[in-house]
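Removed from the display is one protein chain of the complex; every other protein chain stays in position.
Showing chain A:
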Amino acid sequence: MTVPKLFQWLAGVCSFMTVWLAYVVGYFSVNLRKEYHEIIVVLPLYLLISFACYSLAVIGYRVATFNNCEEASIELKQEIEAARKDLEKKNYKFISDWK
């Protein structure tokens, strides 16, 4: 049985947070350089920001590479026209005048 993506992510996030919290609270005594300590303390926020940047980049990329299809648009408009005429014939009352 494949584990759903959500549970995979939650498992990863929870294990990371336990280790990180243990370090921040001082559960185990580790003597790190001041710079490493500074970085590790900010790590969750940094990961969150990089995830947000990644999502933004993916959205932008999909917007940029989403192909236009002229013929499908024209065909759809024709079908809508035909449907409208057909329904008007059957005395259907339209709410809007959308063409």
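One rule holds for everything that comes next: a contact is a pair of C-beta atoms (placed from the backbone, for glycine too) under 8 Å apart; a residue touches a chain by one contact, two chains touch by 3 or more; residues count from 1.
We adopt the following convention: contacts and distances are computed from a predicted model.
Participant: Could you check which of "Calcium and integrin binding 1 (calmyrin)", "Dolichol phosphate-mannose biosynthesis regulatory protein", "Ropporin-1-like protein" or "Trafficking protein particle complex subunit 9" matches the UniProt name for the chain that's left out?
Facilitator: So, among "Calcium and integrin binding 1 (calmyrin)", "Dolichol phosphate-mannose biosynthesis regulatory protein", "Ropporin-1-like protein" or "Trafficking protein particle complex subunit 9", the name matching the hidden chain's UniProt entry is "Dolichol phosphate-mannose biosynthesis regulatory protein".
Participant: Check each of A:Tyr27, A:Tyr54 or A:Tyr92 against the chain that is not shown and name the one that touches it.
Facilitator: A:Tyr54
Participant: With the missing chain put back, one of A:Thr2, A:Asn31, A:Asn68 or A:Ser96 would touch it. Which one?
Facilitator: For the chain that is not drawn, the touching residue is A:Asn68.
Participant: In terms of residues, what is the contact footprint of the unshown chain on chain A?
Facilitator: Touching the chain left out of view, chain A contributes residues 34-35, 38-39, 42, 45-46, 48-50, 53-54, 56-57, 59-70.
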